[in-house]
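What follows is a single structure, and I will ask about it in a moment.
Yeah, one chain of the complex is gone here, protein chain that is, but the others are all in their spots.
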Amino acid sequence: MDVSSGIPVERTMRPYIIGIVAALILTAIPFGLVATGALPRSTTLGIIVVFAVIQILVHLRFFLHIDLETTPRENLVALAFAAVLIFLMVGGSLWIMFDLYHRMMV
Amino acid sequence: MTAEATAMTGISPRDAERYEEKEFGFWLYLMSDAIIFSLLFATYLVMVGNTAGGPTGKELFSIERASGETLALLLSSTTFGFAAVALSAADRSKVLLWLCITFLLGACFIFLEIGEFRGMIAQGAGPERSGFLSGFFTLVGTHGLHVSVGLLWILVMIGQVLFKGLTAPVASRLMRLGLFWHFLDIIWVVIFSVVYLPGLL
Partner (left out) sequence: MDIIFGRLTIESLPFYSAIAASGAAITVLGALSVAGVITYFGAWRLVLFDWVSSLDHKKIGIMYIMVALVMLMRGFIDAAMMRSQQAIAFNNDGYLPPSHFDQIFSSHGTIMIFFMAMPFLSGLINLVMPQQIGSRDVAFPFMNSISLWLTTAGAGLVLISLVIGKFSTAGWTGYPPYSESQFTPGVGVDYWLWAVLISGIGSTMTGINFLVTIIKCRAPGMYLLRMPLFTWTVFVTSILMIFAFPALTVACGMLVLDRTLGFHFFTNAMGGNMMNYINLFWLWGHPEVYILILPAFGVFSEVVAVFSQKRLFGYISLVLATMAIGLLSFTVWLHHFFTMGSSARVNSFFGTMTTIIAVPTGVKVFDWLFTIFRGRIIFKAPMLFTLGFLVTFTIGGLSGVLLAMPPVDYLMHNTTFLIAHFHNVIIPGVLFGYLAGYMFWFPKAFGFKLNDKWGAWSFWCWIIGFYLAFMPLYVLGFLGMPRRMEHYEIAAWQPHLIVAAIGAFIIFLGIVCLAVQLVVSIRDREQLLDLTGDPWNGRSLEWGTSSPAAPYNFAVLPQVQSVDAWWDMKQRGVAYQRPDHYEDITLPKNTFISAFIGGAGFVFGFAMIWYMWWLAILCLASIAGAIIIRASDDDSDYTMSADEVKAIEDARFAQLAKAPKNEMEDEPGFAGQPVPEAST
């Protein structure tokens, strides 16, 4: 008996294997860079951020099976809207709080 | 989607709609949780320098422990995926096997994290030591609480699979648990990228 709850149930292990391999690489490199201190600090930070974003996309695609064809549109819109709001709320908060820090030493 | 579901499974269109509604509703809950975590991250970043003369991340964090936690959680996401594959093949014993392994890996994660927290508290670096530590413990601790709830949920699902089998409602709940579990792994990626790695740099 096969079941569906509305999201695609992956029938093969393939995406999970791809996902874990990609995630391990995207994790090992930043960890390695921090452990060894091989690159300058700002470069390492940049790599950490970029790899984190890529790894999130890897997780979304290979573990959560989110793609533009099969995922219901409302789920994609909700995700996009959340992303916009996170940008506004976190970006706005950091802007405000660092501005306050500079002006008020708060 | 609904026609597909009906054709594949023999559950009624009405039931398939209900499961879609539940999945969408759960997805929305995860979006609200994402907002909570992003504000915890924002607070952490605002307060990362507020050490009040106390210990900093560099002094407290351990890359070995962070790697261990990361590995445990990442592998647990994969093993949950294998449970989902077994579910689609209607293989009950494989589902139980992979759920148990996922539980053990998740429990490893929690064990490591509790050890980390206890160690910090023993050094006088508990959450009441400084704003930075309040931010750290709350962000990482909230994630850990979510993982613990997830572990409880895995146990409940193991029970349901054992006693009810792979029925449609059980499968629907497993898929939502999967969403939850993978979401928590995504949050962890951000945690090690924002907290541990920059802290240790």
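Should a chain be cited, it is by its letter among A and B, assigned in written order, with residues numbered from 1 in that chain.
In this text, a contact is a pair of C-beta atoms (placed from the backbone, for glycine too) under 8 Å apart; a residue touches a chain by one contact, two chains touch by 3 or more.
Small disclaimer: the values here were computed from a predicted structure and weren't measured.
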item: Absent-chain interface as seen on subunit A, which is shown; value: 74, 81-82, 85, 88-89, 92-93, 95-97, 99-100, 102-104, 106
item: Subunit B residues touching the omitted chain (full complex); value: 14, 17, 20-22, 24-25, 28-29, 31-33, 35-36, 39-40, 43, 46-47, 50-52, 127-135, 137-138, 152, 156, 159-160, 164, 167, 169, 173
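Following the convention adopted for this analysis, only the chains that are shown with their structure count from here on.
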item: Inter-centroid spacing, subunit B versus subunit A (mean Cα positions, whole Å); value: 14
item: Subunit B to subunit A touching residues, read off their complex; value: 1-2, 4-5, 8-11, 16, 19-20, 22-24, 27-28, 31, 34-35, 38-39, 41-42, 45-46, 63, 66-67, 70, 74-75, 77-78, 81-82, 84-85, 87-90, 166, 168, 171-172, 175-176, 179, 182-183, 185-186, 189-190, 192-194, 197-198, 200-201
item: Subunit A residues touching subunit B - in the complex, by the definition given at the top; value: 1-7, 9-13, 15-17, 19-20, 23-24, 27, 30-31, 34-35, 37, 41, 44-45, 48-49, 51-52, 55-56, 59-60, 63-64, 72, 74-75, 78-79, 81-82, 85-86, 89-90, 93-94, 97-98
